[in-house]
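Note that one protein chain of the assembly has been removed; the remaining protein chains are unaltered in position.
Chain IDs A, B and C follow the sequence of writing; residue 1 opens each chain.
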Amino acid sequence: MNKKYKLMEHTYRLVISCPDKVGIVARVSQFIAEYGGWLTEANYHSDAENQWFFMRNEIKAESLSLGLGEFRAAFAKLAEQYQMQWYIRDSTERQRVVILASHASHCLADILHRWHSEELYCDIPCVISNHENLRSMVEWHQIPFHYVPMNKDNKEQAHQQIQQMIADHQAESVVLARFMQIIPPALCTKYPGNIINIHHSFLPSFVGANPYQKAYERGVKLIGATSHYVTEQLDQGPIIEQDVIRVNHRHNKDDMVRLGKDVEKAVLARALRNHLEDRVIVHGNKTVVFD
Amino acid sequence: MNKKYKLMEHTYRLVISCPDKVGIVARVSQFIAEYGGWLTEANYHSDAENQWFFMRNEIKAESLSLGLGEFRAAFAKLAEQYQMQWYIRDSTERQRVVILASHASHCLADILHRWHSEELYCDIPCVISNHENLRSMVEWHQIPFHYVPMNKDNKEQAHQQIQQMIADHQAESVVLARFMQIIPPALCTKYPGNIINIHHSFLPSFVGANPYQKAYERGVKLIGATSHYVTEQLDQGPIIEQDVIRVNHRHNKDDMVRLGKDVEKAVLARALRNHLEDRVIVHGNKTVVFD
Amino acid sequence: MNKKYKLMEHTYRLVISCPDKVGIVARVSQFIAEYGGWLTEANYHSDAENQWFFMRNEIKAESLSLGLGEFRAAFAKLAEQYQMQWYIRDSTERQRVVILASHASHCLADILHRWHSEELYCDIPCVISNHENLRSMVEWHQIPFHYVPMNKDNKEQAHQQIQQMIADHQAESVVLARFMQIIPPALCTKYPGNIINIHHSFLPSFVGANPYQKAYERGVKLIGATSHYVTEQLDQGPIIEQDVIRVNHRHNKDDMVRLGKDVEKAVLARALRNHLEDRVIVHGNKTVVFD
Partner (left out) sequence: MNKKYKLMEHTYRLVISCPDKVGIVARVSQFIAEYGGWLTEANYHSDAENQWFFMRNEIKAESLSLGLGEFRAAFAKLAEQYQMQWYIRDSTERQRVVILASHASHCLADILHRWHSEELYCDIPCVISNHENLRSMVEWHQIPFHYVPMNKDNKEQAHQQIQQMIADHQAESVVLARFMQIIPPALCTKYPGNIINIHHSFLPSFVGANPYQKAYERGVKLIGATSHYVTEQLDQGPIIEQDVIRVNHRHNKDDMVRLGKDVEKAVLARALRNHLEDRVIVHGNKTVVFD
């Protein structure tokens, strides 16, 4: 469960969003430089329409003359002055990510393989599913598998059970790997910007159930997938990543389901990677993705 | 206006759709072979769900021992037996295509260049626009330009004028090259499956006006364009071709408009080419595209 | 090892290539129709330059009034007349595919998951590798894993051992899932058009070893992968499928390796699926792929 990872470059990621003003880059980069901070990557975005500023600085850990605690204390004053929403995270700190799955295996198998082959840097304290069929696959990865049956009579109880499990495992993020169940508002509220869904359509087309059936009926020439943060509004949350694949008249609904799987898992994997590397900043109902 | 084209391969295109049955390919190909017909291309599609069959045969003209008129007469009996909707067209016969444009130049310029450089094989008897700004570009191509001003008071009259012009020019097909005006039902009815529109979104997302603004507001990570046949239902007709381009948080609405232009013109050009080569068959609200 | 698959549509696939002549489609489709054969899919290609004809007919098994043996006997005469290279295969017959892997897991894991989730229809009698690290993953799928160590001193012996294993397992096709070892000529000769490799570049760019390093050094803006049939000429065999992914100045060689994995596995999976569905016909050093 707590895998040994290949040596990852040890950096601190300073992520900021705030009202746009003259001199923010200067102040922040000066602050970093003052303590010897060597930038390995720096991304800035100024949203002219909303007058908002976004920033991600990746700083070589060993170059910095102060620790993370001291940095936070020292930076707080500057942050307050510019009304920043901000955080700094140690790249070697593994986020705890709970995965919710259902019957379909493709997204879960893809994430587990990326995790197992050390491409995704996180801990997966458990996988929760409303079906038993993926238990063996999950347990082979030495990850606990929790079965929470769901039916129309026990929805609320199951929701509470899942929410408790997520809390017990101290998850920071939750991935819905084709979970196919509506997430209760309480959970959305508890982990804002930290629950990642994969929807099997190119949103906002085909919101809700059976998007491939709808795509087939409309006769579209491309099908897609969308990874987004979950909010209380179904399929309306901030989009992190999307992609499409070409289809034609020879493809029936089952072909679309099959072809769509490859897009779904690729889109979810890219979204999750960017999320784990602190490259995604939510602002309103949109995302800035510094990839 | 009647350009001299490079020698195009002289073929006959036999296009068929009918209820699916055993032996259609055999009967049709036997019929063709009987008269010495050499197939340079053959496409078949059996729609299992709707039990419908689609077929496009391209036959080397010189190989056929009978002329087009005789072929039609001889084939009619077979066609009736299988309840076929069908036609056969000489590849060297240029369809007459009237283009309707508005203020934006990109799609029109693209089509005109493809036509001028002999990539699109058709006649363009005229371009009709509700703006004057593209007159010089059109006339440089030696194509007549008709200005039909449109405002909220003269809609009906302008529609009639346009419809008359299309009829006078004996158009078989009409291309809406970002015409941006709703086509009157009478016109839709008169040229079913022959009026091609380019919509600046990945339909069914963002139907109607201002799709880029809507795409910007929703924060999508891909924008697209859709070419479809026009029906009385706005943006609901059979889709011929679609494509997308990646955008990100740095792109504002104007950037999307600019990037979208390249997708729009590419999608429209591919749709139009397939239409002119008799590669598109409409069935219900979908298309079979034998490209 | 011999998985139970979901009910697959029961068809016969008749695959043909021969010199082009008038009337082939008519003769073949008439032959099929004579025995009541219902075509669920039909593909034809006439290569004008080489005057060669390619054909794939998928026939509903239950519609045919004769069995496969009788069909073969009856068709042989027609085939001889047209100098056809041809075969007919039962869609429910699972090809036996031996996979050769090395240390890298991504392609193998991808194929195994597609096979396990019944997306790839074949038997995998064993996986052979020159490393031990993937044994547990393979064995979880209940597939035998054979370890054949290879070093500069035992190459020939290892080659013979592998060849013997492939023969013992009665493999029809061999997949090199990033095997990274040159295949001995004897093996290439024994399974022509049945050994599928995935090369981690957009061939013919970056033939041979370390393509990502070379791509990085050249500063390309796209990296790719190529699946091809193995011949005695390294990385020169007929290409089945290729794809690319965008990279930029921020990606170092390790990033390219990581991003490339997703292209490699997607390209290999598509090639293998088409191969197993008898959609690939080799002619000279090229392929016709009826997908």
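As a convention for this text, a residue touches a chain if its C-beta (ideal position, glycine included) is under 8 Å from a C-beta of that chain, and two chains touch if they have at least 3 such contacts.
Just so we're clear, the structure is a prediction, and the values are computed from it rather than from any experiment.
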**Fill in**
Cross-chain touch to the chain not pictured, restricted to C:65, C:136 or C:285, is C:285
**Request:** Give the residue, chosen from C:75, C:179 or C:202, that touches the chain omitted from the document.
**Result:** C:202
**Message:** Just to verify: which one of C:41, C:58, C:241 or C:264 makes contact with the chain not shown?
**Reply:** C:241
**Fill in**
Given A:37, A:125, A:211 or A:224, the correct residue touching the omitted chain is A:37
**Request:** Pick out the residues on subunit C that sit against the missing chain.
**Result:** 45, 47-49, 54, 202-206, 218-222, 224, 238-244, 248-250, 252, 285-289
**Asked** Touching the missing chain, which residues of subunit A?
**Response** 22-23, 25-27, 29-30, 32-34, 36-44, 46, 48, 63
**Asked** On subunit B, what residues meet the omitted chain?
**Response** 41, 105-106, 109-110, 113, 116-117, 119, 136, 140, 250, 258, 261-262, 266, 269
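The rule is simple: only the chains that are shown with their structure count from here on.
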**Prompt:** Which chain's C-alpha centroid is most distant from that of subunit A?
**Reply:** B
**Asked** Same residues or different residues: which describes how subunit A and subunit B meet, taking over half shared numbers as same?
**Response** same
**Asked** How many angstrom between the C-alpha centroids of subunit C and subunit A?
**Response** 35
**Message:** Need the CA-centroid distance for the pair subunit A / subunit B, whole Å please.
**Reply:** 42
**Message:** By the touch rule stated above, which residues of subunit A touch at least two different other chains?
**Reply:** 250
